[in-house]
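What follows is part of the complex, with its chains left where they were.
First chain written, first letter: the chains are A and B, and each begins at residue 1.
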Amino acid sequence: MTEPLFSIPLWADLTAVGLGGVQGALFASGFRGQRRLDLLGVTIIGIIIGMGGGLIRDLLLGVAPATLQTNGYLLTAIAASLVGMLLANVFQRLNRVIVILDALVIGLFGAFGTSKALALGLPLVPAVFVGACSAVGGSVLRDIMMGLPVAIMHVGSLYAVAAGAGCLVLGVLHVFGVEIVVAAIVGITVTTVIRILAVVFDVSLPEQRMLHRRKVAVETAAIPIVPPPAD
Amino acid sequence: MTEPLFSIPLWADLTAVGLGGVQGALFASGFRGQRRLDLLGVTIIGIIIGMGGGLIRDLLLGVAPATLQTNGYLLTAIAASLVGMLLANVFQRLNRVIVILDALVIGLFGAFGTSKALALGLPLVPAVFVGACSAVGGSVLRDIMMGLPVAIMHVGSLYAVAAGAGCLVLGVLHVFGVEIVVAAIVGITVTTVIRILAVVFDVSLPEQRMLHRRKVAVETAAIPIVPPPAD
């Protein structure tokens, strides 16, 4: 459980957790109507997005979850969730900021996951896999907890591909002897840029696309209960 | 994996597993109609409620699951599931007993989770988090396996809040030097009382409220497939 090669700086790790918490709470606050989550539900989603990736990473690596060894991570995630909730109305209008933050969070979790896996001695392929799972794991847990179709299965190619590409670049650079901090910065950049370009290229916001396609998924998932009224 | 400060007495641990197994099987047996679970399905839910909390606790703590180190836990959970199934008709009429048992089980799992986390050296905040996850984790797994909306996201504020409050009281008392056994008893009492008062205050049984609100959740979750027939 030692990490001789590289340890993620605490400030960077807490930044990722905080950004994830804000993003998760914003996402959860966005659900209106009867399904609207209560205060606790939104906080749970904030914690899941902020800390889920790190937990999944450490479970896959077989080490005790780093985010539970100090008070800082949970306090950061909870505080970030509250910030996300309170500012939800403001942030909902700042969609470009949300997209960029989301892309950055994926990049950070992916890079931290891959780096930690490499530091623990895992070979390239599983290290990239652990990184990709760290990056998208929080959103998978969120979707399962909220009863939504798991996004990466239906709309998520560019989401998961962006995560995987950044982790792969990081891992390959590491194999070629590039210093891990430099490799991590390049990997984070690759993921973030691919993700943002994917959103821009589609000329629609990812939340909207997500909801639109999810709607389609739900419609096709449900077996028609009542036949269309015959004319 | 040593627990110098405190180890949960085996009789207490097995009692929690047994009560959880009965509760899980009663819950699962309550589903009638075409969706009714078969014998194995009810047993699986009994095992999940009886052992899920402990498994999640040990995964979060990064130690080998204690409930899999001896035959006793699984045999207790399976036997309790069978008892729950056979007595389902009787117990369905004893709703007050079920509510009290359920509240007690949440309290027990929360206290054991927090205590074990503190004994392993975790700080206060993650210890309370691990305890709360132990308390509600079984019900989350149950809902995911049964395809139900995850209860703590939609109806569960008082459920999860009761669990969290008891764990927090236990942790704070421990920080102030109160002996862990005393702190655990206070914590279990806090959780159990809050949970029962919440049910009494709402003047309806938790299962009924749960199903009612879940029904609403399912209705709003589903995209209307057929428009209401125009008149």
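Just so we're on the same page, a contact is a pair of C-beta atoms (placed from the backbone, for glycine too) under 8 Å apart; a residue touches a chain by one contact, two chains touch by 3 or more.
Because the structure is a prediction, the values reported are computed rather than measured.
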Identical protein chains in the complete assembly, only 2 of which are shown:
3
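Definition applied: only the chains that are shown with their structure count from here on.
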What whole-number Å value describes the gap between the mean CA coordinates of chain A and chain B?
28
In their shared complex, at which residues does chain A touch chain B?
33-35, 37-41, 44, 55, 58-59, 63-65, 67-71, 73-75, 144-147, 215, 218-219, 222, 224-229
Flag every residue of chain B that touches chain A in the complex, lowest number first.
59-63, 117, 122-126, 129-130, 140, 144, 149-150, 152-154, 156-157, 160-161, 216-217, 219-223, 225-226, 229
